[in-house]
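Beneath this line is the structure, given in structure tokens, with notes to follow.
The other protein chains are all here in position, but one chain of the complex has been omitted.
Right, chain A next:
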Amino acid sequence: MAADHGLGQHQATLASADPESAEWLRTLGGAGAEREAAVERLHAILLRVAGNEVRRRAPRLRLSGPELDDVAHQAAADALLAITAKLDQFRGESRFTTWAYKFAVLEVSAKLGRHFWRDPGVPLEVEDWERLPDRFGLDPAERSEGRDLLDALHRAVDEELTERQRRIFVAIVLEGVPSDAVAVELGTNRNAIYKAMFDARRKLRDALVARGYLDIGTARRS
């Protein structure tokens, strides 16, 4: 039975985990005041990790202090819920706290992705291909030398990518929308967005190679 299997796995993990991790599993998997104390202690740790993570990312965000605190508190609360619901999924491959920190960091990521759409900061309805050189940090001399390559890249985006790949490319590369925010907008997840971009990047490279840009650096210098 699934429940028995899970319990057996939990016992096996308890046996293989380091003493501190085993203690976390024992107390969080227990009951009463001891469990409540462990939950409270874990929440305090998650709040510290989420707060540090939000502050680490803050310079690249358009969020104020109270909004950052709000994200940290929500991330810590949701991470705590996820961890206590998934205790039997901890496999003892790392310390328990490292596994738990991951939930807090990923919750911060997810919440900031959703937050993007409250104030995108850039108009997204217009495709501005003049932004392309900026996205790759090309200086004016490089732009002038490589105009034909940039045009070829634009053509390849139009001709080689599927509509979905093109939409994702434009959002991420031209408009600078974070991948997690694109995933929210399209109702999918980060992995699906990455896969679409991975395939798009491969197609674009193949197209540029086929059109004579065997090596981008060499093509520029020749």
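By our rule, a residue touches a chain if its C-beta (ideal position, glycine included) is under 8 Å from a C-beta of that chain, and two chains touch if they have at least 3 such contacts; residues count from 1.
Just so it is clear, contacts and distances are computed from a predicted model.
A.B. asks: Not counting the visible chains, the remaining one has a UniProt entry; which protein name from "Branched-chain amino acid ABC transporter permease", "Zf-HC2 domain-containing protein", "Hydrogenase nickel incorporation protein HypB" or "Monovalent cation/H+ antiporter subunit F" does it give?
C.D. replies: The UniProt record for the chain left out of view names it "Zf-HC2 domain-containing protein".
A.B. asks: For the chain left out of this view, which of A:L28, A:V49 or A:V184 touches it?
C.D. replies: A:V49
A.B. asks: Since one chain has been left out of the picture, which residues of chain A touch it in the full complex?
C.D. replies: Counting over the whole complex, chain A touches the hidden chain at residues 49, 52-53, 56-57, 93-95, 97-99, 101-102, 104-106, 108-109, 133, 136-139, 142, 146, 153, 178-180, 189-191, 194-195, 198, 201-202, 204-205, 208, 215-217, 220.
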